[in-house]
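Following: one structure in structure tokens, then a few remarks.
Yeah, one chain of the complex is gone here, protein chain that is, but the others are all in their spots.
Chain lettering (A, B and C) follows the sequence in which the chains are written, and residue indices restart at 1 in each chain.
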Amino acid sequence: MRTKQEYLDSLVKKHDNLYLDGQIISRDHESLKAAANVIGTTFDLAQDPALAKITTAKSHISGETVNRFTHIHQTPDDLHRKQDMTRMYCQKVSQCIGRCMGVDAMNAINCVSYEADRANKGQTKYHKNFLKWLERVQKEDLVGACAQTDVKGHRMKRPAEQDDPDQYLRVVEKNDKGIVVRGCKVHITFASVADEILVLPTRSLTKDEGDWAVAFAVEADHPDIKQVLSPHNLRPRGKDFKRGFDWGFVDSYVIFEDAFVPWERVFLCGETQHGGICALLFALFHRHSYSGCKPAVGDMLVGLATLAAEVNGIEKTPHVREKIAELITITELGYAAGFTASAKGEPKVYIPGVGKMDYGPGACIPDSIYANVGRCITGEAVFKEQQILCEIAGGMPATFPHEGDFLNPETSELLKKYVNRSDAMSVEEQIKFWMLFFDYTNSGASGAIAYGAMHGGGSPIMEQIAIYSQYDLEKRKDIVKTLAGMDVTSGTPGDHGV
Amino acid sequence: MRTKQEYLDSLVKKHDNLYLDGQIISRDHESLKAAANVIGTTFDLAQDPALAKITTAKSHISGETVNRFTHIHQTPDDLHRKQDMTRMYCQKVSQCIGRCMGVDAMNAINCVSYEADRANKGQTKYHKNFLKWLERVQKEDLVGACAQTDVKGHRMKRPAEQDDPDQYLRVVEKNDKGIVVRGCKVHITFASVADEILVLPTRSLTKDEGDWAVAFAVEADHPDIKQVLSPHNLRPRGKDFKRGFDWGFVDSYVIFEDAFVPWERVFLCGETQHGGICALLFALFHRHSYSGCKPAVGDMLVGLATLAAEVNGIEKTPHVREKIAELITITELGYAAGFTASAKGEPKVYIPGVGKMDYGPGACIPDSIYANVGRCITGEAVFKEQQILCEIAGGMPATFPHEGDFLNPETSELLKKYVNRSDAMSVEEQIKFWMLFFDYTNSGASGAIAYGAMHGGGSPIMEQIAIYSQYDLEKRKDIVKTLAGMDVTSGTPGDHGV
Amino acid sequence: MRTKQEYLDSLVKKHDNLYLDGQIISRDHESLKAAANVIGTTFDLAQDPALAKITTAKSHISGETVNRFTHIHQTPDDLHRKQDMTRMYCQKVSQCIGRCMGVDAMNAINCVSYEADRANKGQTKYHKNFLKWLERVQKEDLVGACAQTDVKGHRMKRPAEQDDPDQYLRVVEKNDKGIVVRGCKVHITFASVADEILVLPTRSLTKDEGDWAVAFAVEADHPDIKQVLSPHNLRPRGKDFKRGFDWGFVDSYVIFEDAFVPWERVFLCGETQHGGICALLFALFHRHSYSGCKPAVGDMLVGLATLAAEVNGIEKTPHVREKIAELITITELGYAAGFTASAKGEPKVYIPGVGKMDYGPGACIPDSIYANVGRCITGEAVFKEQQILCEIAGGMPATFPHEGDFLNPETSELLKKYVNRSDAMSVEEQIKFWMLFFDYTNSGASGAIAYGAMHGGGSPIMEQIAIYSQYDLEKRKDIVKTLAGMDVTSGTPGDHGV
Partner (left out) sequence: MRTKQEYLDSLVKKHDNLYLDGQIISRDHESLKAAANVIGTTFDLAQDPALAKITTAKSHISGETVNRFTHIHQTPDDLHRKQDMTRMYCQKVSQCIGRCMGVDAMNAINCVSYEADRANKGQTKYHKNFLKWLERVQKEDLVGACAQTDVKGHRMKRPAEQDDPDQYLRVVEKNDKGIVVRGCKVHITFASVADEILVLPTRSLTKDEGDWAVAFAVEADHPDIKQVLSPHNLRPRGKDFKRGFDWGFVDSYVIFEDAFVPWERVFLCGETQHGGICALLFALFHRHSYSGCKPAVGDMLVGLATLAAEVNGIEKTPHVREKIAELITITELGYAAGFTASAKGEPKVYIPGVGKMDYGPGACIPDSIYANVGRCITGEAVFKEQQILCEIAGGMPATFPHEGDFLNPETSELLKKYVNRSDAMSVEEQIKFWMLFFDYTNSGASGAIAYGAMHGGGSPIMEQIAIYSQYDLEKRKDIVKTLAGMDVTSGTPGDHGV
């Protein structure tokens, strides 16, 4: 496994294909420092023996110890550890740890490539290619990003119906050596500081949409790929009021300009049914990841609210306590849903119209209903949580003076006199606290944090669709029919609860 | 284990101490039929081998197979089975199955009597008395109710501060043979069709409130107890549009008029600290029970909503699906919280100001945070769920004709012509459906159902207090302090999540 | 104007066409007493000189003083008085006063009959017929009900597309003397205690749906009409704990079995465009009425919550105050919306796709956006309001003993001892209070109250459709385009706000 420094060193050697506000930039550009810092943490802490149980795993390919962010989950216990690893990392860096998209895509492709080969009766070698690619990823401890969301053009039209067929990424050429792809994937978080980008479909596909049913891996600095960046960073700080951790993240438009991908990096190409399942499965694994990160964000929100209440001297007010209890409730319901999804994990997937069936080479897939209800509640709560913070903090973070004003002798003492609200904490500590509070509620990054927390891994409406379409409604209808004294003509026994 | 018939036969032999609207009634009175029918189900289905795994258990006292409603949970697996048993039973009868209060009280007293004896260094024999009582309950398969909620008088005054000290049930006399108690417990559900009533404190107590720190068991027909009833029944039906199950429930004011209780039935008497823990522990076990019953009620609501949408022909409307997904989300989050509380169960209890510590003789106690967040979300959702049903059904259930009008030749065919909304279901089936929908939304029982679902086991505000006061807030503050670059002077590692 | 007694006397003389649970009943049946009592109030108080300003009006036909419930609004001031009259009456009787549907239908038909005649260039005499009918209604002070909602059959099919064309009421025959109609109108509140029923379309209609574009008046006891009843009454009380007002209401399925209606009672027949406007206009006037009744219901809910808090001794708790403030906010926003709709009233109507245009003979029509936002907020709040009451009351109303138990010497004193919670109010007063609280939250009528409050006058979703489709969105788009530096190619100036 690599060290953080090895990772940082490798970044600067990559081909410059990053664009920011009209400039081409290298990967050690100031605007990417925080994002690289975040990913770097996943190397640092994986070295810590105390955390090894959750941060590392034994590869099912090589039997070697690997970073869990490159591991294929074999058991419910693996899923429990992935959830707990994610919560731990996100607590350390404050928000998104950035390597989940990669591991979630790997787990989805692991199943899909296997099943496509099986359906193709050995005509394809997707799964073998994938395992070979994965072995290298595990060995070199590479960082994967996942490019799923297409630009989509006209939302009410399917991929094949678009005026411009490139609105969904597609294969424009196939030859002996590989395929050529064109299109643009958007909102691809951490892609500019990743090593590899896993590309997969964004939606279910009809039989005539084979060109769009494609999954593959490319180098993040592939010469025919351009990344146009939106970095989301916190306000820079000097040394006097330094943060404990400088978090930040970065999104990319990843544009494929007829990029060539050799066959050994192609894991699906033309199998439309499995393309759709791939989209669903990545979403499922990723929603499960949210049962780790959202509780960690919740932990921070609970901490911010509790400390704000204490600094403001209102920590004993009943309705402040209720609001904090509300934050905890969302946080721990999100965790409990993920925990239950892990415990009920098995090598099966729900196929719309068919039901739950065996899928993949035996790797463990979290329960979809619980993964979805967990992601749904935490996604829906994003703005409500911000409202609670705003209510408890009052206007303080919105107009808090800049760091420089606390250092300027003409204003420093005056400001310290007037921002001081608590005997129990030094005013310098209070200043650091409010600055952090500002970072996560009023900075230029806070809007993007909320939008990511709402839409990342699928907006709540997407989870609702998954929940409605995958739930055993027949069983519930039968319960009612039986109680009503009606005939129960349907009656497939359900598989959730009892 | 008893049969339903044996249970029903035993009821009529009891002493008549039930009052309803000015009359004294016997236990086979029409208004109690449905409630006895509900409890009876817990005997019927316990005989079914297919359900035995969840409906029965092996007694830790006798080693015999007993009804799980009389069992002391030994392991997380016991808690999982209790949750699933509860969901299954409630699905069968539509709502509250009525025997949870008893088993939850038994499990609370099991721990508390043990610890009180230990604190009293063998001077008391509460636990031995309790086990002896329990052995008989298990052997005779008796039905327990739990009397916790006192009338409370002036809400802002503690028990000892009340003008009338009887506003909280208390010991008014102790002698060699036993104790004499006075007071009134309210909202005691199913007490009039139970065999035994377990009485325990309703709140934490100060050192000078020993008279109120009392827990014991009495016969439900004790001659010095009067029960004043509020039966909640569905509208009677004839044979033409018969329900599948006639559910109903009944609440009592249980009034103790200087009732004598012999020492062998007393399980706590004067130990104020353990009295408070007893109140907390019963609430905890009972909130865990709600993770079984509320999902079952949710199953019925999902079924009602889905069928109403189908009958109304709006089942494909996106926002109807969203609303149904919302019902499912609440239901399964409630279940997941209980599942996680079971999985993380251990023989420990959270003592305010101290933290989690060993408690009781080793029986398994569900995790308090997860039990509380689950009960909280389902409690808060009660009226919202009713709103969703109302939105999907439209006005239909509120003005649906009475059964007699569907039988009267002058109106029968006309009504069938005009209530018919679906090709996929016969109009007779539709009529039965809407009548059931009426039962759970517009009948005279529906208000009490909602009030019970909101306040039973503790209102959401009580869960919020438990959540706030038991959560490891220090850990969350430390997370924030670390991120902010502040000094971390506190720092006890938390025990939830990672 | 009539007296209450004259009204009650006239009811019993009517032809018996009412069915309840398989029986035919007369209009002095026990189950209708409360409803007749409610309507009777509109005669009693109209005699009170102190209230005459709002309860009476000067007829624009005869110049005589008439009951305002039979008046055609001439000015914004008339609309203000109608709103205030409605609030006053509903405060007196607790809920729906029952005569609004009539006056709202009269005002809608007044406009529509005029415009249909105008479009027919004098070929029809709808408006003249209507005015003649109205003159008699005003003179004899008759009670009107309004039958709008059809049973609708398959909800996704239009009237003409139904398998059974009678699913929307329609003309099945026209002859020299009049028309014959068939169909069934549902949820027709107070129709069984009204004198006249005004029938009008339930929705917009296409050109080929002329048979469904019909508006007319019939006697409520017309021999070819059957009414199947759902009475919603409070629990009967004896004289010891008598209520101040015995409120109740009653809904009907009004079934037209080829009922003949003479031309002088027909106010629209075949004019599909005006049929659609008639549906919209009745809804608009009726939503405006809700700006009077819902604030009155809100007044009662505020009173119930405030007194419950006082009796429970929690009236100083901050979050109880917040909840009461929330009830007030909904109440007064509903009032303010209606007030603004009145103030901005004018003889115009919004025609979808056209905009606001002159309509009718000059009578005053409330502003549609404000009437709709007011009804929407109060409709959406129904279950939330019940939740607040439930939170403040606790379980008390759900299990409150029956009246008889307070009179039975065996239980009376015990119960009085144990339900007493307040020094500031006698226990007898407390008992009356909780019984009233029970009536409006836990009685057999409370479900129907909620369903009516949600769906009556159109469910919130119907108001949202009206709001979205009638709002000047172009103006708001132009505001944004201007701010964005985009071209403003659209740009019709709006008519709401400035």
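Of note:
By our rule, a contact is a pair of C-beta atoms (placed from the backbone, for glycine too) under 8 Å apart; a residue touches a chain by one contact, two chains touch by 3 or more.
Quick caveat: nothing in here was measured; it's all calculated off a predicted structure.
Checked against the full complex, the one of C:24, C:61, C:180 or C:300 touching the unshown chain is C:300.
Checked against the hidden chain, the listed residues A:400, A:433 or A:471 yield one contact partner: A:400.
Residue-wise, the contact with the chain that is not shown comes from A:153, picked out of A:153, A:210 or A:361. Listed by residue number, the positions of chain B touching the unshown chain are 317-319, 322.
Residues of chain C that touch the chain left out of view are 54, 84-85, 87-88, 91, 94, 241-245, 247, 295, 299-300, 302-304, 306-307, 321-322, 324-326, 328-329, 332-333, 335-337, 339-341, 343, 369-370, 373-374, 376-377, 429, 432-433, 435-436, 461, 463-465, 467-468, 471, 473, 475-487, 496-498. Within chain A, the residues in touch with the undisplayed chain are 19-24, 149, 151-156, 163-164, 166-167, 184, 186-187, 226, 228, 230, 251-253, 255, 257, 312-314, 382-384, 386-387, 390-391, 394-395, 397-405, 407-408, 410-411, 414-415, 417-423, 441-444, 446-448, 450-452, 454-455, 459, 461.
In the analysis below, only the chains that are shown with their structure count from here on.
With centres computed from CA atoms alone, B is the chain lying nearest the middle of all the protein shown. Distance from the chain A centre to the chain B centre is 39 Å, each centre being the mean of its Cα atoms. Shared interface positions of chain C, defined as residues touching 2 or more other chains, are absent.
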